[in-house]
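Part of the complex only, each chain left as placed.
Here the chain labels run A, B and C in written order, and each chain numbers its own residues starting at 1.
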Amino acid sequence: MDNVGLIGMASVIVAGLTIAIGSIGPALGEGRAVAQALSSIAQQPDEANTITRTLFVGLAMVESTAIYCFVVTMILIFGNPFWNYVVAQAGR
Amino acid sequence: MDNVGLIGMASVIVAGLTIAIGSIGPALGEGRAVAQALSSIAQQPDEANTITRTLFVGLAMVESTAIYCFVVTMILIFGNPFWNYVVAQAGR
Amino acid sequence: MDNVGLIGMASVIVAGLTIAIGSIGPALGEGRAVAQALSSIAQQPDEANTITRTLFVGLAMVESTAIYCFVVTMILIFGNPFWNYVVAQAGR
């Protein structure tokens, strides 16, 4: 269990947990927003355009937090500076 | 328990937990959105088309967070760069 | 406790937990959607067809997250690349 194994293991574990935990909040938040949008359209069909447009802007904001998690996951898997360092050290 | 065993074990554990934890949020969020859609259709049958269309766009957004988790799970099982490295090292 | 035992044990544990945890969200979400569908049919019997159709599409979306978990469970039990590798190593 040298540094390569240690940092590799930590990267694998964290990469998965980051996107897994990070998908709970956005999924619930988006589900709530979508549900309310459908309710609002049923209540005020004439404003369907305004409602849909506001919904999409809001979903984009909420989705952005999921995107942050996905970006960090990808960095940890494919562009991990700590892994690169210890592999370079081990390869020397 | 060398690096191969360590990183392999971590990959197995995280692959399963990622999709398992990552399916809770989307499933609850989609269930909520679908439930509200059915309620809205019952309340305003004339807008069923608009409601259904908005529902599907919203479900796609929510499902996207589950897809992120599934993609990361597949990468961890079949395209895991950490596993590839330690296997290559062990095979040398 | 060599690599074979370690990765085998991890695979067994994760296979079960993946489908167990992964069934909570979809079951609750589907239960909610079905309950609302029944309520909507009682409220607007004339739209029973539209409601039932939307319900089934929604259930399919929610069920998809359970399917992801089941697929990963099956891969971990019957097509586990980490297990195959360590067994091949042990058999050498």
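Before moving on, here are some points about what is shown:
Just so it is clear, a residue touches a chain if its C-beta (ideal position, glycine included) is under 8 Å from a C-beta of that chain, and two chains touch if they have at least 3 such contacts.
Remember, it's a predicted structure, so these values are computed and weren't measured experimentally.
Counting all copies of the one sequence in the full complex of this file gives 14, of which 3 are shown in place.
Throughout what follows, only the chains that are shown with their structure count from here on.
Annotation: 11 Å between the Cα-based centres of subunit B and subunit C. Rounded to whole angstrom, the centroid-to-centroid distance between subunit A and subunit C, based on C-alpha atoms, equals 21 Å. Across the complex, subunit B meets subunit C through its residues 1-2, 4-5, 8-9, 11-13, 15-17, 19-21, 23-39, 41-43, 45, 48, 52, 55-56, 59, 63, 66, 69-70, 73, 77-78, 83, 87, 90.
Put simply, subunit B touches subunit A in their complex at residues 1-3, 6-7, 10-11, 13-15, 17-22, 24-26, 28-33, 35-37, 39-41, 43-44, 46-47, 50-51, 54-55, 57-59, 61-62, 64-66, 68-69, 72-73, 75-76, 80-82, 85-86, 89.
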